[in-house]
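See structure below.
Here the complex is missing one protein chain, while the rest keep their positions.
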Amino acid sequence: MTMAVQSSFKNMTLCLFAVCIVSSALLAAVYAVTKEPIEAANQAKTNNAIAQVVPEFEGNPVPGTIEVGGKEYSYYTVSKAGRPVGYAITSSSVGYGGPVVLMVGITADRIIYNTTVISQAETPGLGAKCVEPAFADQFRDFNPAEKSLTVKKDGGDIDAITASTITSRAYSKAVETAVTVYDAIVAGMETADDNQETNQGE
Amino acid sequence: MEYILIIISAIFVNNILLAQFMGICPFLGVSNKLSTAVGMSGAVCFVITLATLVTYLFQYYVLVPLHIEFMQTIAFILIIAALVQMVEIVLKKVSPSLYQALGIFLPLITTNCAVLGVALMVVTKEFTYGGEPHLLNLGESVVFAFATSLGFGLAMILFAGLREQIALNKVPKPFQGIPIALVTASILAMAFMGFSGLV
Partner (left out) sequence: MGKIQLITKGFVKENPTFSLLLGMCPTLATTTSAINGMSMGLATLFVLVLSNMAISATAPYIPDKVRIPAYIVIIAAFVTILQLVMQAFTPDIYETLGLFIPLIVVNCIVLGRAEAFANKNSVVDSACDGIGIGIGFTFALTLLGLVREILGSGSAFGFKFITGDGILVFVLAPGAFMALAYLIVLFKKVTAKKGE
């Protein structure tokens, strides 16, 4: 029942051209329609992550960036009754299968409120367990002044995931980086208060 | 140093066939004989490296400046298809002997997902070679593509050698053909897991 069209140079070019044009037009239309929902989905993901890692707050989280040790970090400040109550800091470290990116929430009195994984590519069943509460809840209400953010194998206070020391180290290191960034943010605000002191405490 | 890390990781640790499952169709399809496995690997090596180079340039000099990154999939697959055709034509003219060796495998490569997979990987995935997570630059991408195809070749040739030996033995009837090949691949994948942690 097929009536294959005779192939000639003209109709071959024309046909491929037409197929490409129609497909591109269709894609452009779908792109235009889905653009906003995609942005909304990304925004919702960030907002969810922020709400998970910081204590209750009012209004919208305020985004900001800071440079620490030659690298730029982005963070969100959340406030309640006009005073900042916590910071949600995005930090990353090198895991086993690629970057481990975390959102770390630290309260105004320098306690890690909670952490959540933004993205990771660790081995399923091994390192990927870092998203599970059994591991991640160790960092809930964690006081970095009292306990050490290194795994027990290296003399610290973090229980590593079984057979996934590299991932556990990466997770802890990312949290530690976030604490450093937090200190820089707070120091930056104090210097701003004291008016122009260039000492970036690190 | 970073290049050495990329090469070791792409060949052994993150082997495209045995750890990432890309290009399984030729892996199971043309691995009956060692000679065809070598031919296929050669053709894949050639096409992956060339395709990654071209798609990388296309991504950063056409798609990104025009803000039409969403055309990525469609553009890449067209580039790969056109490239494979061109390689076939050029090879036929320039080196008939090489064409004889690789020619029959070329049409199969367009739908080999390792080619599109690597091309997409270098422009979307962040790698962590040498510290900070970053997207690969042009040099790293081409080295990564070439090393990945070497890993493809290594797994392919090892596998074909194993299958040639298995063909001489008595295999229970339900396992004949693909199932015993899959069991072999499983053991080979286990062996490759030994490399993990190397990089």
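General remarks:
By letter and in written order, the chains are A and B; residue numbering begins at 1 in each of them.
Throughout what follows, contacts are C-beta pairs under 8 Å (C-beta built on N, C-alpha and C of every residue); 3 or more make two chains touch, one makes a residue touch a chain.
Computed from a prediction, not measured in an experiment: that's the story for all the values here.
Considering the full assembly, B:124 is the residue among B:95, B:124 or B:137 that touches the omitted chain. Only one of B:9, B:59 or B:112 touches the absent chain when the whole complex is considered: B:112. The residue from A:77, A:107 or A:123 that touches the chain not shown here is A:123.
The chain not shown here touches chain B at positions 18-25, 28, 70-74, 77-78, 81, 110-113, 115-117, 120-121, 124-125, 174-175, 178-180, 182-183, 185-187, 189-190, 192-193. By the touch criterion stated above, the residues of chain A touching the omitted chain are 1-8, 11-12, 15-16, 19-20, 23, 26-27, 30-31, 34, 37-38, 40-42, 45, 119, 123-126, 162.
Here, only the chains that are shown with their structure count from here on.
Centroids of chain A and chain B (each the mean of its C-alpha atoms) stand 31 Å apart.
Listed in rising order, the residues of chain B touching chain A in the complex are 70-71, 74, 125-128, 131-133, 197.
Across the complex, chain A meets chain B through its residues 23-24, 27, 31, 71, 92, 94-95, 98-99, 166.
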